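To start, the structure under review is shown below, and the notes come after it.
Excluded from the complex is one protein chain; the other protein chains are retained at their positions.
Our next item is chain A:
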Amino acid sequence: MATSTPTRGAHGSKPDRRAPKAISPGRQAWRSRLWRFDDKASPYAYIAPFFLVFGAFGLYPLIYTGWIALHKVEMTNLDQMEWVGWENFSTILQDSEFWTAVSNTFIIGVISTVPQLLVALGLAHLLNYKLRASTFWRTIILTPYATSVASAALVFALVFRVDGGLLNWLLSFVGLDGIDWASGHWTSKIAIAVIVIWRWTGYNALIYLAAMQAVPSDLYEAASIDGASRWQQFRNVTIPALRPTILFTIVISTIGSMQLFGEPLLLEGGANGAQGGSEHQYETLSIYLYNYGWNLLHLGPAAAVAWAMLALLLLIAAINWLVGRVTRKSAA
């Protein structure tokens, strides 16, 4: 910072806005300098903790993951890193289990996200009516959000059991044979999707409800004057108004489904859980990463999996951006 001695104010070539203050006693000049510094620096001081913590425990490890992925590192000896180049990447890319995990993650993501968001949309529409005890209903549908992945996965594991599972017991009433949910390729994915749907539908419904309440009612009045039915109003007024929110929930749910870990781990528990089923039928990418790093103790390939996940995430973001552009154009 420039000095604020009176001489500078007198001889400085630039017009000095601080001239009046420079004349006043030195103490006041010091105070005003402090003021200005306070004003300039405080915002950065207030946001610094976020960026420091994120930098140290988020961004730095994220980049470092790429470096580890090019090395051989064993969980048993973390200090020793041996350069292996692209070997870890070629190992996982040639592993059919990796591709199983990619397709499982994708399939479970779709069959959990799509029904979840559709139901949430319908629920939000119901909650948006004039309801008795509306807070009660909202709280009830949000309750699963307060449950942990572990508790939810464990209670649903019992519901989906072959023998004495609640669901198979119910199926027996309609004369159906019990289903071995966890062993089947589709049924196990459906079971995991159900856990996800159970935990998150209410949460998404509340987000949609908030967005619906921001839609000006003029639009509905105009639509009903034009003779639009309630269904037409929902399709032509509500849905377009909610488009950004819907996109937002799709992004969030997609990222969430990339992370599925506790649900598959605990569906059967034990050794089967740790490798995503006896035939990897419900192994997700997170389970695959965990298995490489924390069961097989090879951290190099585990880091390579993390970067493969990053690549997938960027791919999804790109697709999402494209879809967003196309739908915006067709809407205009």
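The rule is simple: contacts are C-beta pairs under 8 Å (C-beta built on N, C-alpha and C of every residue); 3 or more make two chains touch, one makes a residue touch a chain; residues count from 1.
Just so we're on the same page, contacts and distances are computed from a predicted model.
**Q** When one chain of this assembly is omitted, its UniProt record names it as which of these: "Glutamate transport system substrate-binding protein", "succinate dehydrogenase", "Carbohydrate ABC transporter permease" or "Ferredoxin"?
**A** "Carbohydrate ABC transporter permease"
**Q** Kindly state which of the options A:78, A:174 or A:225 is in contact with the chain not pictured.
**A** With A:78, A:174 or A:225 as choices, the missing chain is touched by A:78.
**Q** For chain A, which positions touch the chain that isn't shown here?
**A** 35, 38-40, 42-44, 46-47, 49-51, 53-54, 57-58, 60-62, 64-65, 68, 73, 78, 119, 122-123, 125-132, 135, 137-152, 154-159, 161, 163-166, 169, 198, 201-203, 206-207, 209-218, 220, 230, 233-234, 237-238, 244-245, 247-248, 251, 255, 258-259, 261-262, 265-266, 269-270, 273-274, 285-286, 289-290, 293-294, 299, 302-303, 306-307, 309-310, 313, 317
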